[in-house]
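Left out: one protein chain. Kept in place: all the others.
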Amino acid sequence: MGALKSFFRSIYRNRRAFIGFLILAAFVLVAVFGPLCCELDLKTDFATRYLAPSWSHPLGTDYVGRDILVQLVYGARDVLSIGILGALATVLVGFTVGAVAGYSGRRVDGLITFVTNLFLTIPRFPIMLILSAFIKLSHPLILVAIIALLSWASLARSVRSQILSLKQREFITVCTVMGYNRFQIIFSELLPNLVSYLAISFVYAMQGAINDSSILIMMGFAPFAPTHWGTIQNIAISQAAGAFEPRTFIYLFSPIVCFTLLQTAGVFFAGGLDEALNPRLRSH
Amino acid sequence: MADRPTPVLELRDVDVTFVKPLGFLKPPLQIRALQGIALQVHPGEVLAVVGESGGGKTTLGNVVTGILKPTAGQVLFEGRDIASLDRKEQRAFRRQVQIVQQDAYAALNPMHTVAYSLATPMLRLGLVSSKAEARQRVIQTLELVELRPAGQYLDKYPHQLSGGQRQRILLGRAVSLAPKLIVADEPVSMIDVSLRVSALNLMRRLNRELNLSFVYVTHDLSTARYIGRDGRILVLYLGKVVETGDLPAVIGHPRHPYLQALLSSVPLPDPDLSRHRRKLNLKDVDMPSLVDPPPGCRFHTRCPFAAPLCRESEPALRQVGTSEVACHLAEQIPAWSLA
Partner (left out) sequence: MASGVTPTASSLVEIRGLCVDFPLSLGTIRAVNGVDLALPRGAVTALIGESGSGKTTVALAMLNLVANPGVIRSGSIRFEGRDVLALKGEALRQFRWREASLVFQAAQNCLNPIMAIGDQVVETFRAHGDARSDRELLREAAEYLTYVRLEPDRVLRCYPHELSGGMKQRVMIVFALLLKPKLLILDEPTTALDVITQDYIFDILVRIHREMGLTMLLLTHDIAIVSKVADVVGVMYAGSLVEVADVFTLFRHAGHPYTRQLLAAAPSLLDDPEDRHPIVGSPPDLLDLPRGCAFAPRCQHREACCAASPPPMVEVGQGHQARCFQANPGARAG
């Protein structure tokens, strides 16, 4: 509990990280509780199209009369769930593979590094496009899996090199002398030293997952979430004459603003994570 | 010497050779870090292992703790060859020989509190059966190493402690596992000079009260003399033992020229003596590399007393007076004194 308190105290002290944290927290709250507060009504109603922002429609309505804000709120849930799941998968796989490679003997390490390098040299985005075109992305988890598949390798590589240098440290030698086994050393001695690095990687992995998924959705490869911000952008451009119709501007730009806000908040927050998670930096 | 009980640890004719591959076409480099080492540590004894860096003393420490397996020879723990132990006995051995390292900051996980770092090994090795019991033992350990009030240290991180306090935590961690032998590798070299004596006193107290053997590895003869005043000393040069015996006797009457050179170089806190002391001028300041040790007696390239015999054959460790010396000319070398 004390650790949690000092974590938040450290974030609070860092102005930017705190703002980032607040914005992220706001998005999470909206994603979790927002849909409970308002009903999503996707029925088209030409009578109410392109309404200007008002009390009942804070961001106005889109080209077929649907409330924009409500769509964004529901979209937050889609975006964040893909982002968080994708990041989780990436970090879990990346850490485990990297740690085993870094801690094991030369042969196992060599094999894992070979596979890692293979994945690293794959041209990520084209492959993602191709996979999305061929595999039916019926379920969001499949998209998450594809994203993680193509993102774990660079994390694995940097985890491996950090583990390689950490394992030379005396406190790890002592663990060997005290008879700890390999997994105890990796997960209870080495992992805590990488927590701040992994947390920062998580935030960036989340951004990467959101980016990848939104572009794929915007380009029409994964049309399963009508309220995903990428879908909104897609529709805004393809169906509502996007940049050419001034009345569509709010519809087009509001998801962009949301994305930007979310990603920037992520960067700000990640900036404070290193200090917040490292007891050495915390007390100063 | 009377019939002594089985030594806690014994090394018989231990060799350690590191092989460094040099690439495709070249034969790999053979680094003979230790050769023909024989030593014994008895229960409750302090053995000071003295030598310079590159001389093999850290390698020796690693062999004693079992981190490093010798290329040849045997390591016997309480009379049994550790290579022949089964898994369960290996675990028991691991617990009974502990290490305290020089850099206390690097030897503690910076992300764990003191309480966690001390409690986890106890729990893992089954010395305590519950977290509450572990906490009790942790507090007892902190008091044993004179960190009082113990409660104040439990939630601290390593960077919040001073060097001396960290070193005591390391000692506490080692002792809490109830070992029979502790290898201390330069444990006080990173502590302020005014605090070294209290850390050394603590080790002496643990040695006497718990009948705990210490292998004290260092290049600093002053602290070796302080902690080992009732014990023995082993002097290493380029991976071989050159002199060994009871510490006061060996330091009082050093016979090997290398030891004499070491003793002449130790700084003395006396301006007159420092400026006018007898120096043993070595022919070469730098130690030869372990890759290509000199033939015959390894010290002959630097030894001011070297004779042709020294280049031709390696001297064996033999009894001269009360100590064992590996030098052909031990009897002819003039006695050494501080002034």
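Per-chain residue numbering starts at 1, and chain names A and B are given in the order in which the chains are listed.
Basically, contacts are C-beta pairs under 8 Å (C-beta built on N, C-alpha and C of every residue); 3 or more make two chains touch, one makes a residue touch a chain.
Owing to the predicted nature of the structure, the values given are computational and were not obtained by experimental measurement.
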item	value
Absent-chain contact - pick from B:91, B:219 or B:253	B:219
Residue of B:262, B:310 or B:330 touching the missing chain in the full complex	B:262
Full-complex contact with the absent chain, from B:31, B:67 or B:282	B:282
Contact with the hidden chain (one of B:31, B:154 or B:195)	B:195
Interface with the undisplayed chain - residues on chain B	52-54, 162-165, 192-198, 200-201, 219-223, 225-226, 229, 251, 261-275, 282, 285-287, 338
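Keep this in mind: only the chains that are shown with their structure count from here on.
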item	value
Chain A and chain B, separation of their C-alpha mean positions in angstrom	51
Residue ranges of chain A touching chain B (in the complex, touch as defined)	2, 169-171, 173-174, 176-180, 184, 188-189, 192-193, 195, 278-280, 283
Chain A-touching residues of chain B, taken from the complex the two chains share	65-67, 91, 94-95, 97-99, 101, 103, 106-112, 120-121, 124-125, 155, 157, 159-160, 173, 177
